[in-house]
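Have a look at the structure that comes next, please.
Every protein chain of the complex appears in place save one, which is left out.
This part shows chain A:
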Amino acid sequence: MHAKQVIPRAALAGGIGGLVAFGFARIFAEPLIQQAIDYEDGRDEAQDALAAAAGKPAAEMGPDIFSRTVQANVGIGVGMILAGVALGLLFAVVYTVVQSRVTWRPRVLALLVAGAGFLTLYATPFLKYPANPPAVGHEETIGDRSGLFLVMILGSVVFLVVAVIVGRRLAARVGTWNAALLGGLTYVVLSGVLMALLPSLGELAANVATYGPVATETPQPLRDAAGRIVFPGFDADLLYSFRVYSFAAQALMWGVLGLVFGALAERASGRTGDAVEAGAPAEAVDA
């Protein structure tokens, strides 16, 4: 398929994936996001009370440009759908380049490319720097965190390209199965080394200076001058649920993108499931 055919179909499939992920987010994630924001507000109040007791000024609040209703219904919808379109456009580039180098039928290749996107742009970076709800994450480290997250994304993409090259080189010598395993191992080892080298968020200089030695930016219990806890730490179950749903939403988005694009691509190239199922020899000629 020419890029002219691939790109609009991939953008549409990505948009549909984003729409489905939005529906999922609206039902499952929004209640959690609201709980996290309520925690953040309560904690800010407790912190201001502590500051007032110590004779210090209250902390500055972030801007409230959009109401929570707009953010929770429109903003997240637009964000998820446009994110899906963006991922669809990136998917289209990889799909177009790869299609002439493999003999898989469109719907199989579409799912594999979508899986590669999920693995490199989300799942691998997530293992090192997982998704965080509001209240988790310090304002002053946003620059460091963005940079580290980008390094994980770029590293994952490069490592997967390396793994595929390694796999294809070895295929003739050790067979397809073993070559695929060795390619996978290459990806896991390279990603693991990068994760080990990069700092965890708690280790960032700004965090160590303010909060002491903790592993992450998840809020710890708030204590007064006497060391009594005046506000609890962030709810561990809430954090867990948010991350599971975030992971599921991305899997859903990429899955829908791959499946919808695969169906569109098969139709565009004039294939139907029945014809190919029955016609293995035709596939060989095609290859």
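Criterion: a contact is a pair of C-beta atoms (placed from the backbone, for glycine too) under 8 Å apart; a residue touches a chain by one contact, two chains touch by 3 or more; residues count from 1.
Just so we're on the same page, contacts and distances are computed from a predicted model.
Student: One chain of this complex is missing from the view, so tell me which of "Peptide/nickel transport system permease protein", "Cytochrome aa3 subunit 2", "CbtB-domain containing protein" or "Copper chaperone PCu(A)C" is its UniProt name.
Tutor: UniProt lists the chain that is not shown as "CbtB-domain containing protein".
Student: Which of these touches the unseen chain: A:Met80, A:Ala179 or A:Ala265?
Tutor: The single option touching the absent chain is A:Met80.
Student: Which one, A:Leu89, A:Leu112 or A:Val230, makes contact with the chain that was left out?
Tutor: A:Leu89
Student: Since one chain isn't shown, list which residues of chain A touch it in the complete complex.
Tutor: Counting over the whole complex, chain A touches the hidden chain at residues 2-4, 7, 25, 29-30, 33, 62-66, 70-72, 74-80, 82-83, 85-90, 92-93, 96-97, 100, 122, 125-126, 129-134, 137-139, 142-143, 145-147, 149-150, 242, 245-246, 249-250.
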